[in-house]
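Take a look at the structure set out below.
Right, chain A next:
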Amino acid sequence: MSPDHRSTRSLRLDLLDQQVLDGTERPVGRVDEIELEAGQDGTLAVTGFRLGGAALGRRVGGAVGHAMTGTCRRLADDEASPLLPIESLKDWSPRLTLHRALSELPEVAGLERWLGKHVVSRIPGGGDARV
Partner candidate 1 sequence: MSTSKLFSFTLGTLSAIGGFIDIGDLVADALVGARFGLRLAWVTVLAVVGIMCYAEMSGRIAAVTKRPAFDLARSRLGPRYGLVALVGAFLVTGLLVMAELSGIAFSFQLLTDISYLFWVPVAGLVVALFLWALPFEILERIYGIVGLSMLVFVVAVWQLHPDWGHLWHSATTPSPTPGETWPIYAFLGITLVGAQMTPYEMFFFSSGGVEHGWGPRSFAEMRTNVIVGFPLGGLLAIAIQAVALVVFYPAGIQVEHITQTVLPVVVALGKVGLAFAAVGIFAATFGATMETLFATGYDIAQYFGWSYGKLQPPAQAARFTAVTASLLFVSVALALTTLNPIQVTIVAVVFSAMLLPLAFLPVLLVANDHVVMGQYRNGKLSNAIGVVTLGVSCLISVAAPVLLVYTRGGSG
Partner candidate 2 sequence: MTAALWYLVWPPRTQAGYTHQAQQTIGKFRSQVATARLWGRELDRDHTFLATASVGLDEMETDATNTLDQFAAYQPPAGQEPMRTEVTTLGDAVVTDLGELRIAARQGRTATVVRKAKRLGDLLDRIDTTTSDVSS
């Protein structure tokens, strides 16, 4: 049917749930939600995406989903699963790579940051968390 190399990509299969790496190729999470906006000219565009349990919880749904969203909201000091604009994206082939490193993305992967700095890096041999 369609040739194997393509000009368009699928929102469901190529973007949603796709692995996201930071500027240093370090996995930081997955695309848990996608934001779209309709422009004046009627065309719909992807404007950004969200990483984090709060957004994921909404898509899982059911009691488990609500629990996930709830806990993430309580854990996050500011807004849980904040919106990352498309401009922060360096590359999408097939994994998403961000321009900036995790240390420059204060609102992303809070749990990783906290555990890395306060717990694991303190254990001898734990290494530097670079967060």
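The criterion applied here is as follows: a residue touches a chain if its C-beta (ideal position, glycine included) is under 8 Å from a C-beta of that chain, and two chains touch if they have at least 3 such contacts; residues count from 1.
Candidate selection criterion: all candidates are chains of the complex that A comes from, given by their letters.
This structure is a prediction, so every number in the text was calculated from the model and none was measured.
Student: If you apply the contact cut-off given up top, which option from 1 or 2 ends up touching chain A in the complex?
Tutor: Here, the candidate touching chain A is 1.
Student: Spell out the part of chain A that touches candidate 1 in their complex, as residue ranges.
Tutor: Touch list, chain A to candidate 1: 4, 6, 13, 17-20, 26-30, 32, 51, 53, 56, 59-62, 64, 94, 109, 111-113, 115-117, 119-121, 123, 125-130.
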